[in-house]
Structures are given as structure tokens and as C-alpha cells.
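Okay, so here's the structure we're looking at.
Just one protein chain is left out here, and the rest sit where they should.
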Amino acid sequence: MEQTKIYYNKSLKPRNPILLVGLPGIGNVGSLVGEHLKSELKAKKLATLYSPHFPHQVIMLKSGGIRLVSNRFYLYKNPSKDKGARDIMILIGDFQALSSEGQYDVNEKIIEFYKQLGGSTVYTIGGYNSSNQYIQSPRVFAVTTEKPMIEKLKSNGVIFGKAAGMIWGSAGLLLAFAKKHKLQGACIMGETGMLEVDAHAAKAVLEVLNKQLGLKVNLDNIEKISKETEKMVKAMEEAMKKEAPGHENLSYIR
Amino acid sequence: MEQTKIYYNKSLKPRNPILLVGLPGIGNVGSLVGEHLKSELKAKKLATLYSPHFPHQVIMLKSGGIRLVSNRFYLYKNPSKDKGARDIMILIGDFQALSSEGQYDVNEKIIEFYKQLGGSTVYTIGGYNSSNQYIQSPRVFAVTTEKPMIEKLKSNGVIFGKAAGMIWGSAGLLLAFAKKHKLQGACIMGETGMLEVDAHAAKAVLEVLNKQLGLKVNLDNIEKISKETEKMVKAMEEAMKKEAPGHENLSYIR
Amino acid sequence: MEQTKIYYNKSLKPRNPILLVGLPGIGNVGSLVGEHLKSELKAKKLATLYSPHFPHQVIMLKSGGIRLVSNRFYLYKNPSKDKGARDIMILIGDFQALSSEGQYDVNEKIIEFYKQLGGSTVYTIGGYNSSNQYIQSPRVFAVTTEKPMIEKLKSNGVIFGKAAGMIWGSAGLLLAFAKKHKLQGACIMGETGMLEVDAHAAKAVLEVLNKQLGLKVNLDNIEKISKETEKMVKAMEEAMKKEAPGHENLSYIR
Partner (left out) sequence: MEQTKIYYNKSLKPRNPILLVGLPGIGNVGSLVGEHLKSELKAKKLATLYSPHFPHQVIMLKSGGIRLVSNRFYLYKNPSKDKGARDIMILIGDFQALSSEGQYDVNEKIIEFYKQLGGSTVYTIGGYNSSNQYIQSPRVFAVTTEKPMIEKLKSNGVIFGKAAGMIWGSAGLLLAFAKKHKLQGACIMGETGMLEVDAHAAKAVLEVLNKQLGLKVNLDNIEKISKETEKMVKAMEEAMKKEAPGHENLSYIR
């Protein structure tokens, strides 16, 4: 296996699909959002991407079976009979490509596959590290490939012009390749701080997506995780205050 | 040399062969099992695989010669005249591929070669790291590509549903590629702890294989190594008890 | 995207162009010189080079847009109607290729593209690390592909025979590929010490280039940065003298 390959269930026919990408990354915001949408929308497996640029690992399943690490596309069929109604493709996965060469290869193949299915709009989800403290009220930032996308995102609570720097991996490269292939795209980033898995930031992004995509996805599950995290963080803060009174304004280094 | 290549002795004709893979890995369980079977079954060299993904090394031989690092297939001709009798191909080697790209390449080439010889069933052997202490009575775990394989393995003492996580390298990827090429396969893992070379775990796997493959391979040699290891471990434990009385429940970090 | 690619604005027609390369490197001398010339000469975007050998990053723009990391060619049209008048192509960029294989690939593609546009003379700009102290009066060194280039550079204040060792990356490889493709080239290096961004060294190189290429590029902006740096360095020296009197001859380790 020397090439990245996508295996595709041809019986599923996406209708003018939006691509929503939730892969592992900063604060695991992408994965949390992607997995939540996939399970709440009961999306069906559409395609699987394997690549020699992923780690050479298989995952042991509880059933006694195995699964090669992959990225997976799920399809949510929009029930609306509306002519303009759009299906949603959700891309999740175990890993991103390890090397830079692998990232360029895998991400362009994703865009080519999506375009071939009639796709035109890509949303990638990521985390934006703005501090090393726990973020109580995470903001949602974005960048886009096209100016017209900015207004609608702004009206749904997304902040522009405050995020700066670099975006690594699929969240960024997929936009670059979308642009190259004349598709439009945006990277939506939940603000995150000290946490490796930040359900708080994921919830903030999901609230934006509900509005942006006209969805009514239930957020109870992600809220539950988010609240448990908050409890843990508070307990840690209490414990540290006792140990070091007077130093309440602490920062937690990952 | 830019490609992985397999050189093959065409005069040997494997009959419906089973592939048994014992390559270097955790606790060296795979290598110990593979080398033991090869020498006890007096298997003959069938093929040699070279790859630019292996280290750039040659091995100096006692004879004054050299040998390029490789993976090697050996063939055990089943003496039974039975129609259903199956030969056994044993794959051993000095190294696994160094990079992820190399692993995907080498392991798919192994499956393609095996399939071309009429193969249908792959067993890979590995170690399963369950603790950082010496394991007195190693259990044997497995995962498979197909449900029907589970029952027979269970009846031969293999435990399912207790091993979790990732399998790295050939032990895992060969199963993934077996599945892709419509072959069946299992990864059989001997439980191992603190040892770099764990003959104890290898013996446990060999006992399972004797039953699973209907073999009567003598285990004296592996038992000898296993007992010597146990003596060494006990001596170490005694020495440590003297130095740190009252801390008998020690763990040994590799 | 598995290949390095150059996208080219064919409406711009370079006339017997000189290529001037200012990419990131030691003391950022190349980038400072390239960016300064590009903006002072109001050069126009001619071409963009993308490569899977660059980091897998996109840059967030203040406008809310994104840009894939790249190397970019700008064209300065020489206003002279003179028959021998030459345009100047300036190459700047966010990164150089990460791996050795990538460097060989990207740099030969640059030379091939330049040659195809009728190019014959390449100047690469770099920093030359001669000490770990701040350099008050940076010298300018060079190496060339052809002896005849040496005299003119010398007459413009460049020192030959004092720089020794290796040149890494584009500054060196572009000369090697120029030579291979029968073009001439020189690497001009500003002497630099402890600074990560050394505008002082860049200014020294720009003074040479003004003479060498018959330009009258204004140096006020680079001088401003250079003077601020000098102030900072002096403040640091004062602070250190106070802390460690009698050890004035300090060296600053980056």
C-alpha cells in the first residue's frame, strides 16, 4: 500500500453536500464536534480513507476484531424535500497524516473526493489556543476562503480578526485545497486553554454550527462532559488555593 | 534499490499454506516463537524479502561472509497425505520497516506474496504489555479478522475481550491487509511485563499454537530459556528485598 | 498534492531578468533584503510556488482570509528603455523545504522556472555567522559560480576568500543548480552574530546590491530597524556590565 485510498459506498448519494471536518487536533475540539454530530444525526458510513501516511497501527475492538486506523466520512441525509436542501458529510478519524508530505497528499485527496460527489462548501473545525488557563466562556473564531462567508458567520456569533498565526494540518490545508479547486470553505475554531479534551470549546462551536447549518442538534451529551470537566477544574483550583494561598490567579501548564 | 522485493525459490510448492509471522516486537515474543518453530520443524528457506525501509545494515557472519538485513519465509511441508493437510510458512526477520510508509508497503507486499502462493490464513505473533512486572503465568490474548476464528482459539485457551488499545507494526497491519485481500487472520499475543526477551510468554503462545495448528512441536529449548530467565528474575528480587526490606511489591522499569 | 508546483501570471513578461533570492535563514538576512527590495521597488507578484516539502500550515490573514505557505516571485520592471536593461525577479517566502530531498526538488524547480523565463544570473542572499557577538560593522562576503563575477563584486566592496565552510539550503543549492543549468550566480552574505533578525547585516548587503545592480533603493526603513536593534543591544550590554563588572567582553549566546 503505497497510496492514500478512499473506499466509497456508492449506494449512498449525497445531495449537494456540505463537508464538515472534525479531526484530532488542539483541545480535541474537532473530534468532539465531529463525533457528536455523527452520533446525534445518526449519520451513515459513506467512505473510508486509508493512508500510508497514518501511523502503522490497528485498533483492537471489544468484539475481538480489529480496525486499521483511518479517516471516515459519514453522511447525514437532510430529510427536507426542499430543492435547496443540502446533505451533510462529516469527516472524523483516528489520526491526521504524520509528515508534511502526507498532509499535502491526504488533504488534497479529501477535497478531490468531496468535489467529485458534487461538494462546494467545507467547514473545518479546530481549537484555538488563546491562553494556558481554563476558558470559562470560549469565543468562536473563524477564517474563510471567501469574503461573502464572513457576514453569515458573524451573524451567527463568530468573531473575525482576533485569531492570528498559523493553522496546522487538515483544518488549514483543506481550506487551501478547497480554494485551489474553486470550492468555498471556513475554519471554525473554538477558543481553548489548558485542556487536552475541551468539551466546553466544542459546545461553543456546535452552537454556532446549529445556527449556521440550520440544524437542531441536541447538545445535552456534550454539555454533560463539559460540566464534569468544569467541576474537575474547580476542584483543582480549590486544591491549589489551599496549597498556595494568595496565588489564585494560576495558570495550568499542560 | 528503491522497491521492496521478494526473492522466491520456485522449486518449493507450498500446499494450502498457513502463514505464521514471528517478527521482532514487544518482549521479542514474535521472534522467539518464529525462530523456535523454524528450527524445531526444520523448515526450509522459501523466500527472502529485502526493503529500503529496513535499516541500511549488513550482518557479519562467523564464516567471514555477510548478509543484508531481511525478512525470511521458511516452509514446513506437512508430512500428512491428508487432502486437507496444510503446510506452514514461517516468517521471521532481523527488523521491521522503520517508517510508517515502509510498514504499509512491506506488509501489503507480504500479504500479496502469500496470497499468490494460495494462502488464506495468517497468524501473527506478538507480545502484549499488561504490566511492568514479571508475569508468572502469562495469559494469551488474541484479535481476529473474522468471528468464526474466535471460537476455535477460545477452545485452545486464548482469551478474548481483555486486550485493548493499538497493535503496532506487522502484527497488526498484516491482519488489516489480510482482511482487505479477503484472507482470514488472527494476532496471538503472549502477555509480557518487564522483560526485553520473554521466553515465558513465547512458551505460552507456542502451547496455544501446538493445539491450534495440530502440531507436536517440542518445547524443551524454549522452556530452558524460560527457566533461566525466571532464576535471574528471582535473584534480582532477592537482592532488592535485602536492599529495601519491606518493599517487596516492586516493579521493574525497563 | 504530491509535487512542487509554480503558478505563473503569464501577462507579465520579464525582460532578461536577474533573480534575487531572499528566503528565511541565518539572521533572517535573506528575508529582510528580499522584503525590503520588493516593497521599495513596488515589485508585482509574478508567480507562487507551493510544495508538499513546506510545513503543512496556512497563515491566518487580518482580513479573515487564509494563505497557504509558499515561496513567491515578484517582478520589478526596469523603467529604462536601454537595450541591455534587465528586470529584477525577487524571490521571498515563508519557509524553505524541510527535508534534504525537498530542498533538492524545490531549488531545481526554481532554477528551471527562472531559466524558462530567459534568466541567466542568480543572486542569493544569506547571513554568515562569524561570531556570537553583535557585529558593529558587518562585512559582506560572497562565493560565485564563475570567476568573472568576482571582480565586479570585489569592486563593490564584497570580500572573497574569508568565508569558509558550508552553505545550507536555497542560498547554496540555487547556485549549484544554476551552475548545472549553465547560468551564473553568486551568494552574497552579510556578516552576522548574535541576532535572530539582523537588519544591520541586511543593510550592508543592500548597499552592495545598490551598486552591483545599479539600483537606487532607499534604505531608510531598514536603517530604522537597524538603529533600534543597536539601541537594544547597547541597553543589554549596559545592564550586563552592571551585573558583572569587569567582564565587559561578553558574548551573547542565542
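As written, the chains take the letters A, B and C, and residue 1 is the first residue of each chain.
Here, contacts are C-beta pairs under 8 Å (C-beta built on N, C-alpha and C of every residue); 3 or more make two chains touch, one makes a residue touch a chain.
Remember, predicted model here, so these are calculated numbers, not experimental data.
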Among the chains present in the display, which ones are touched by the chain that isn't there? B, C
Checked against the full complex, the residue among B:Glu2, B:Asp82, B:Glu196 or B:Asp220 that touches the missing chain is B:Glu2
Contacting the left-out chain: of B:Ile59, B:Ala85, B:Ala164 or B:Ala235, that is B:Ile59
Per the whole complex, from C:Ile66, C:Leu117 or C:Val143 the residue touching the absent chain is C:Val143
With respect to the chain omitted from the figure, which of C:Ser39, C:Ser63, C:Ser80 or C:Ser100 is a touching residue? C:Ser100
Residues of chain B in contact with the chain that isn't shown? 1-2, 52-66, 68, 98
Going by the touch rule given at the top, which residues of chain C touch the chain that is not shown? 97, 100-101, 103-105, 107-108, 142-145, 147, 150, 160-161, 163-169, 172-173, 175-177, 179, 187
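To be clear about the criterion, only the chains that are shown with their structure count from here on.
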Given over half shared residue numbers means same and under half means different, the chain A/chain C interface is different
By residue number and range, which residues of chain C touch two or more other chains? none
